[in-house]
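Worksheet for the structure shown next.
Missing here is one protein chain; the remaining ones are kept as they sit in the complex.
Then we have subunit A:
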Amino acid sequence: MAARRNIPVGLLFILCSLTFLIATNTHETTSTSEHPDKAVNLPEKSTETGGQTTEQPAVEERQWEPTEFQEETVNDAAAEKQDATPPETTTTSAGAHPKDDFQEELVIRPLQSGDVYASFQFRTLWETDFMKGNKVSHYRLFPKSLGQVISKFSVRELHISFTQGYWRTMQWGQPFMPSPPGAELWVWFQDSVTDVDGTWKELTNVLSGIFCASLNFIDSTNTVQPSASFKPLGIGNVTDHRFLRYATLPREIVCTENLTPWKKLLPCGSKAGLAVLMKSEKLFHSSFHSQAVHIRPVCQDSECTTTSWELRQTLNVVFDLHTSGQGKREWSLFKMFSRTLTEACPLASSSKIYIDITDNPQGEQFELTPATHLLSQAVVLGDRRTFSVYDLTEANTFGSMRSLNLKTRPKSGGYIHYQPSKDRVRPHLLEMLVQLPPNSVTEVTVQFERALLKWTEYTPDPNHGFYVGSSVISALVPSMVAMDTNNTKERPLFSSFFPCKEESSYFVRIYTEPLLVNLPTPDFSMPYNVICLTCTVVAVGYGSLYNLLTRSFQIEEPNPRLAKRIANVIRRLRGVPPLA
């Protein structure tokens, strides 16, 4: 869609993180160095390591004992606090204003190609400050594991996405949340962090544990610090790119084991609310699957006096209904997810399903059952679109629902930032700020040289090729439809992620396909062959030398020559006297 739209004036950043010479040699060492397997081969210490590695012995061995305690041990302490602790009561009033808030949302948009795009968004807002430095931290809706990560590593913003499949912009239009194939992680650190690289390394290791992904393969060879793109999405005016780290792992394969920890971060888990629909066998049987976690500080109110932390979990799926729907263009929640919704998450303050009916204003193309009279208009990606809204928090919802060939040059005034790579230390980074004239095609070509890799740097499947991460295009696209820039106003979640500074333009980020580069793969048995061959040559030389040195040479009686002997044999057969 964006490709067809004329872009009269736009700002374009291209970020190519060319990681041709990714040294992948550290796979084994990093994995062992971070998690040393304590029990390996250390018989002497087996009793002790047994106590340490298995800090939680098998459950059956645990001895459960009833706790006996004397009331009086705490009574004095309790007495001091007696008036402060309210007696247990059932208060019917809501009590104190909750400091955290959870919203969930599902957008379903039938695409022109006949596929169906489903986008989940879960947002947890928490009015707290991770940076205060007090050690006690109490979590209610916000997941504890992520909160600890934020406070330990002084993270200002964290964006992580796992994507399987490529988003076909030509057929499907723009996604609400763009993401490159594979894994992408970009983090803004607080400016109090001194050793950004060390923190980044530790953070990736911890995150790979949390999300069960191989993020621990992120090292200096595939990390860049973009200087013009990837500005912070939350509040805060630190734009010094020293505190930004960006890395992609295009090889990363996303599967169920990444979804399960992601679902665990939701307050309701997959027990209630929209997350019930996330059945992994259906989600991964789709043309496109992308899950992401975004953490950033946002304003609490329009004056922005207090900040709160926002955790957004998004999951975007494109279902290919042609293959499963026997050619019929009808869909239902059950058909897509093989589950139906029964209740909203009781912790959510809003739980809604939006269905895009912009292309179907009069209902001539498809019909929604049950019909809803709630309509909502939202401006998303510079387009005003109409949605049917089902509010899951209202009880009556559930009664019914089941079921160009012109090359352009960048004009002067553009910005080019190029950071050449160092082999095995850091990747290439090319950032360009260009203005695109309308109806034009811009090509950016990068030449590279192939180099030989060390034999330990090849992946286990070198014939597959080496991935080069997606290029990223971030643009502000002007739009006819005026945007509401007040971020605190009640808006559907899918339209409120990217902050907008101007009313007449919207922000898009486009990821290109990752590049698969075939490098010549050597025959890995070659070193051994070479050893064998040279050894044979040496051995032959040695043998002849040895013979030369040890044999004693004597003049023997000259034997009759072979031809002569054969001739004699023949002569004897013929009865002719032999030759002398």
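Definition applied: a residue touches a chain if its C-beta (ideal position, glycine included) is under 8 Å from a C-beta of that chain, and two chains touch if they have at least 3 such contacts; residues count from 1.
Please note the rule applied: contacts and distances are computed from a predicted model.
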Task: Protein name as given in UniProt for the chain not displayed, "Defective in cullin neddylation protein", "Large ribosomal subunit protein uL23m", "Phosphatidylinositol glycan anchor biosynthesis, class S" or "Integrator complex subunit 9" - done: "Phosphatidylinositol glycan anchor biosynthesis, class S"
TODO: Identify the residue among A:183, A:196 or A:210 that touches the chain left out of the display.
DONE: A:210
- [ ] Go through subunit A and note every residue touching the omitted chain.
- [x] 29, 32-33, 36, 38, 40-42, 44-45, 47-48, 51-52, 55-57, 59-60, 62-74, 76-78, 80-82, 84-96, 135-141, 143-145, 148-149, 151-153, 206, 209-210, 264, 267-269, 271-272, 343, 346-347, 528, 531-532, 535-536, 538-540, 542-543, 546-547, 550
